[in-house]
Structure formats: structure tokens, C-alpha cells
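Heads up, one of the protein chains got dropped from this complex, but the rest are sitting where they should.
Letters A and B mark the chains as written, and numbering starts fresh at 1 in each.
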Amino acid sequence: MFTRDFLRLTGSALIAHRLRSFLTTLGIAVGIAAVILLTSIGEGIHQFVLAEFTQFGTTIVGINPGKTSTHGASTGVFGTVRPLTLEDAQALQRLPFARAVVPLVQGNAEVEAGNRRRRTTVYGVGAQMPQAFSMQVKSGRFLPADDPSAPRAFAVLGSKLRHELFASENPLGQRLGIGGSRYRIIGVMEEKGTVLGFDLDDTVYIPAARALELFNRDSLFEIDLMYAADVRSETVVKGIRNLLLARHGREDFTITTQEQMLDVLGSILNILTFAVGAIGGISLLVGAIGIGTIMTIAVNERTAEIGVLRALGARRAQVLGLFLGEAMVLAALGGVVGLVAGIGIAQLLHLLLPALPVHTPWLFVILAETVALLIGLAAGVLPARRAAGLDPVEALRGE
Amino acid sequence: MNGSDISRFAWVALRGYPTRTLLMLIAMAIGVAAVIVLTSLGEGARRYVTDEFSSLGTNLLIVFPGRSETAGINPTTMMGETPRDLTLDDALALTRSYSVRRIAPLNVGAADISWRNRQREVTVIGTTREMLAIRHWELAQGDFLPATDPDLATPVCVIGGRIRSELFGARRALGEWLRIGDRRFRVIGVMASEGRSIGVDVQETVMIPVASAQQLFNTPSLFRILVEAKSREAIQPVKRFIIDTLQARHQGEKDVTVVTQDAVLATFDRIFSALTYAVGGIAAISLMVAGILIMNVMLVAVSQRTAEIGLLKALGAAPRQIIVLIIAEAFLLSSLGALLGLLLGQIASAGIRHAFPVLPAQAPLWAAVTAVLVALITGVLFSLLPARRAARLDPVLALSRR
Partner (left out) sequence: MIELHQVHRDFLVGDQTVHALNDINLTITAGEYLSIMGPSGSGKSTLLNLIGLLDRPSSGQYLLDGEDVTTLGDVQQAHTRNRRIGFVFQAFHLVPRLTAAENVELPLILAATPPQERRERVAAALEALNLSDRARHKPEQLSGGQRQRIAIARATITEPAVLLADEPTGNLDHQSGGDVIETLERLNRRAITLIVVTHDAELGARASRRILMRDGRIESDKRTDRA
């Protein structure tokens, strides 16, 4: 039998029962649409989060004080007996693969300029921060590469803080009071937006040594190291570990590569996407049962036709193929309709709620259609086998 | 035709096609069971988290140093430092309200501890005796931190059960001297094995007097102050009292954040409830698919039973009676399916509870009721079209066809 004839025979059977075929298709379509819609949203969020993370570059390693404890989070941030110091940061700078090293102290303080005051996030950082985190200075310049232990009292503003404190005035050269000390403003950063809950524009950057003093700490929060792109992250981690081990005598720090973080994050988000997809897939299962039911009915109704086909010389395999084909065409059509509906609704959602990122990768589209076909196959197997197994004499006697 | 006749008629019709009926039952059951199981998971997660938060204490307020312009908690207030710290004196000032039952200052850090040649790094909590009552913790051996002046850096410690077994094995821990950082502390108590709560595993911590912790970490500041109000109604007044008191002590600067346990609980409750609704709703899509299936099969049944319907009409059945018959069949189908699904869903939930005892997975009543109702309504709604089609059949044509 030629494929074209096969399709024509199958098609004629489906068209003969239009409403029935339509409803069966609808069942699968609803299921596929649900899966596509949910995974699109999941994937959209996945990409959104990854983009948020990678905007700082991927060749970054974070070093925190304290060894990671059993529950995963480093407790070192709260207070620790062995600090991570500015000297550690300076030592790290001498590693051959280090492109930029940024000591980091973070805190919350009230800043004042003129008669305006605002409570804001204060970052104590090093001169190489813009380079490491691919951030841009909008006007003026960033903190200069002073002696890290005795830097001059300069400050650089985030764009939001600049507007809050100075409105349309030019802040460059103005004085800024932070926790009783005076700083001179030498630059304003480009807008960066909110990243994972941190408003990066409502900030002020000052030299790390001065922040340590301000907050009365002896340990940095974190040291971030950007390495050359052609160096393997394992080499970097090993280099940092050896250096700090030599300086501290023991491993009382935690090294986290951006890669590791992205891996963990990516796998969590993948599991989430998979989970919502699977929940949506339950309706696909019900749709499959629908195909099975309708095909069972079709085999019962068309017993005589099956007998005739066999009498006219159709092989069992051909009968099996015809009914399987019907089931698969139903499922495939449902798949296509569901895909279009799913993608359509996803895009519509995105239009209505621009905050909700959606993304439908081609892989999902192909996967969904394949799943639909497999569903047709699985749902059609039993009825089709029943059709193929019918005794032609019995089949012809009926009715 | 009375009710029992109608249901018998529907039952016989369904029994006539066992395969088809079984498949439709399974379809309906899957939908209902999916809703039940998924909402029970969501509800279980919600209960788990809120229970964990409730176990933090009752009528609790938590004071953080630092405050950001945007209200609420944000990551910076959780971890950042401020120029002006919360001090032990700040904490003690908070006891001067009638509505405050007790307070506990809290300092947290990581440090090495060692005993003889065994060593490990642990989370060290600096606090006072009140902590025991606030968190409802229990001791396995010995006593908790002494009720002395909080300013007194007594060299004693209470250790978690796992630390006890790791450092001391089968030996007696009470009375032994531990080295924490560069200081020595005497073990006076061991925590009981229960008492896990969000973030901190009591089993993995060592507790020392708050003043000792400040010396150990070389800081005058506190990480948090836990405040327990006398009653639920007292929570808001206490919150205002805390803010006012600390503002007065901090030269008029509002630089603390006070979070009530209720607010945190309510937030989690909202998040998880929304999650449960969403997941249940997604699962309910399968109920719709099952409804479409029932409509489809009822349509087939109507066209297959054309002669039968024609005969009924010829015997004097009114269109309304035909409609009732078809709907009754669909109703029977969906109610049986819903019951089956309810049963399967409850069994699966019980299985989850059995496999993960910490997760109280139990479908909320609203979910079970809604799932069954939606199943029934879908069944009836989707059988309207076939029923009307049957009622409109021309009896002469219906009988003459084949």
C-alpha cells in the first residue's frame, strides 16, 4: 500500500466522523496546550533568571569567609573568628589568571548630602569593580586605585541615589556624609536595575577599607575574582585555594564559581519546568485515554469493514497500520492545534503581563509533537491490535 | 419514569459497553485523583512551612538592625551591616514594657570547636536563658544557659545532640571543657533531638552566653533580638514600642526593622495557598479533557442507539425524558469516576504521608469537594449536546435506519 493511499483511507475514516474526530483531537490539543504553555512560562523564567545572573559575567569566582556548613549557606557573613582581609584580596591580585579582584563589604547606612538624607545600601569595594561586574560609569570616574589600606574618601553614586539626593544638580565634587565621615563624590554609575531583589541603583560605592571602618568589621563579606576567559575554572579554584591555604593555614573560606551557581540554579529551574510540564501532562494522559476509547468504539463499529478488508487481501499488519494510523493522525492533529494554542496563549500572556517572561524553545515544540504521536501510538495499539486480530469470518458474520 | 428506573436504565446502558465505560471511568478518575494528590502536596508543603515557622515561638517579633527605604524585608536588611549596631543594652531596654513577656538577644557566627583531638566547625549562637522558653526547646541532659546578668561572659555552653555524639561519642559530655575559637567553655547541657527550625539545625549548633559570643566574635553588636509579646493582641503595640524605644536610643534615627511572626506566617501562607490553587487548577484541566471525552462517547452512544431512542419515542417517551436518560448516564459515569478518583487520590496522599512523614500531605476539603463537583458538572454539562441531539431524533427516521 502506498503512503498516500494509507493517508487517504485514514483521512476518510476521520472525516466520516467529523465531530467525533474533532472532540478527540480537542482532548489532546488541550493537553498539549497546557504542557506547552506551562513549560514556556517555566523556560521563560529560567532564561530570565540566568540572564540576571550572567549579566555580571561568567568568569567570576566568589570567596566567602567561613567553611560552608551542612545546610549549604555560609554562616561566615554573620560574624566569624577568622576574617577574610584586604590583604587576602591584594594577595589574590597577584595570581596569574586574576583579571580583576574586588573586595566587598556590604551594609546599610544613612547618607546625607546638603540637607537631604536617605538610608541606602553602602558597598565597600575596590577600584576594579566596574571591570569585574561589567558595570559602566555614567559620569565622572570610578574609585581610583589608591593604596587599599589607606584610600582617599571618595564615593561613587548609584543612579537612583543620585536622583534622590541631588535631583537635577551636578553631584560631582559635592560632599556626602556617611556615618559621620565625609566623602567627595567623583562619579555616578549607569542605571543597572533590580537584580534578584537587590536594587543596584539605590547604592553608594566607597573604598572597602573605609567601609570596614564604618561598619567596624575586620572581615570582608566576599572577595570576587574575575579570571581570564581561557583559564579553566578548576585551575582558578585550585590556585585560590592554595594561596589562601598558605595564608590562613587552614580552609576557613568558601569558593563559589559562577559556573557552579549557574549549574545548580539551572538544574533547579529545569526540575521546576519539568514538574509543571508533567502536571500539565496529566491532561495529556486523559486525552490519550480519549483516543483509546474512540478507537475502541471505531473498531467495534467497523467490524464488517475490517472483515471485508481482510477478505480483499489486507494483511493483519495492514489493518493494524490503518487503525494505528488513525489514532496517530488524531493525536498529531491535536498536537499541532495544541502547540499553536499553547504558544499563542503564552505570547498573549506575555503581552498582557509583560513581567512574565515566556519562551518556547524549538526542542519543546518538537518534543511535544513527538509526545503527541507517541500518545496516539500507545492509545491506538490496543484497539488496533484488536482490529488486526479479528477473525474475518466472525467479522463478516456480524450484523 | 422514576429515579430508580432512570438510574437502572443508565446502568444497563453503561454495562452494555464495559471497555468504553471503564476507559471513561479511568479518565475521570485520573482527573479527580490528580487534583486531590497535587493539592494535598501543596497543602502539605504549606502546613510544613507554617508549622516550622510556628515552632519558632508564639507571638514573636524579630528585630533586625538596619532599615531600607522600601518597606519590608529585603536581602540587604537580612545580611547587611549598619554603622549603628543593635547592642545588648538595646535588647535590655526592650524588656521595659508590660506587654513584653521576654526577650532574647541573638548572635550567630561560625567557629571551630575542639575537644581533645577532635575538631570541627559549627554554628555558634550567643543568647540568654530566655531563648529556651521563647523557642520551646527542650534539653536532653543538663541545664540551659544560666539566668545570670546578660553582660556576664560565663564560660559555659550547651551543645546540639549531633555535636555531642561526634565529639564525645559514648562518653559523658556534661562537665567537659570544650575549646571554641580561642576560648574554653564547660558543657552544661545537651539539646534534645527534636527542635529543628528554619535555617538553623539545633543539632549542629553550640549555644553560649551572648556576652561570651560578643567577646568570641569581637563585636559589640547583636544579630537579632527576639521579642515575645504577652498575647496576640499585644503584638502591634509591642512593635510600636520597639521602634519608638530604639529610635529614642539611636539619636532619633529609625534604623531597625521589626518583623512579626504573624506577618511572615501570613506571607508564607499566601504563597503556598496560591501555589496549591495553581497546581490544583492545572490538574483540573484534565477534568475538562475527561469531560470532552464523555461528550464524545455520549454522542457516539446516541448515534449507535438511534433505533433504541426511536423505539422509546414511539412508545411515548417525551423529549425531556430522553434528555434525562442521557444526562443520567453521563452523571452516573462521572460520579463513579469521581468517586474512584477520590479514592485513588486519598490512597496516594496517604502513601505520600507514609513515605515522607514530615510532609502532612492531606488534600484540603475544598479541593476534594471542588474536584468532585467539577467532575459531576463537567459530566452533565458535556452531555447536554448529545442529549439534545437524541431528543431531537425523528422517531420514524430513527427506526427505519438499519
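The criterion applied here is as follows: a contact is a pair of C-beta atoms (placed from the backbone, for glycine too) under 8 Å apart; a residue touches a chain by one contact, two chains touch by 3 or more.
Being a predicted model, the structure only gives us computed values, none of them experimental.
Visitor: In the intact complex, which of the presented chains make contact with the chain not displayed?
Guide: Within the full complex, the chain left out of view touches A.
Visitor: I'm checking contacts with the chain that's been left out. Which of A:Ala145, A:Ala229, A:Leu272 or A:Ala311 qualifies?
Guide: Hidden-chain contact among the options goes to A:Ala311.
Visitor: Out of A:Leu9, A:Ala153 or A:Leu356, point to the residue that touches the absent chain in the complete complex.
Guide: Only one of A:Leu9, A:Ala153 or A:Leu356 touches the chain omitted from view, namely A:Leu9.
Visitor: I need the residue numbers on subunit A that touch the omitted chain, in ascending order.
Guide: Residues of subunit A in touch with the missing chain: 1-2, 4-5, 9, 12-13, 15-16, 304-305, 307-318, 392-393, 396, 399.
Rule of thumb we're sticking to: only the chains that are shown with their structure count from here on.
Visitor: Suppose each chain is reduced to the average of its Cα coordinates; what separation in Å results between subunit A and subunit B?
Guide: A distance of 25 Å separates the two centres.
Visitor: Which residues, counting only subunit A, touch subunit B once they are in their complex?
Guide: 19-20, 23-24, 26-27, 30-31, 34, 38, 66-67, 69-71, 73-81, 105-110, 118-121, 178-180, 196-199, 202, 214-218, 221, 252, 276, 279-280, 282-283, 285-287, 289-290, 292-294, 296-297, 301
Visitor: Within the complex, which stretch of subunit B touches subunit A?
Guide: 19-20, 23-24, 26-27, 30-31, 34, 38, 65-70, 74-77, 79-85, 107-112, 121-123, 181-182, 199, 201, 204, 216-221, 223, 253, 255, 279, 282-283, 285-286, 288-290, 292-293, 295-297, 299-300, 304
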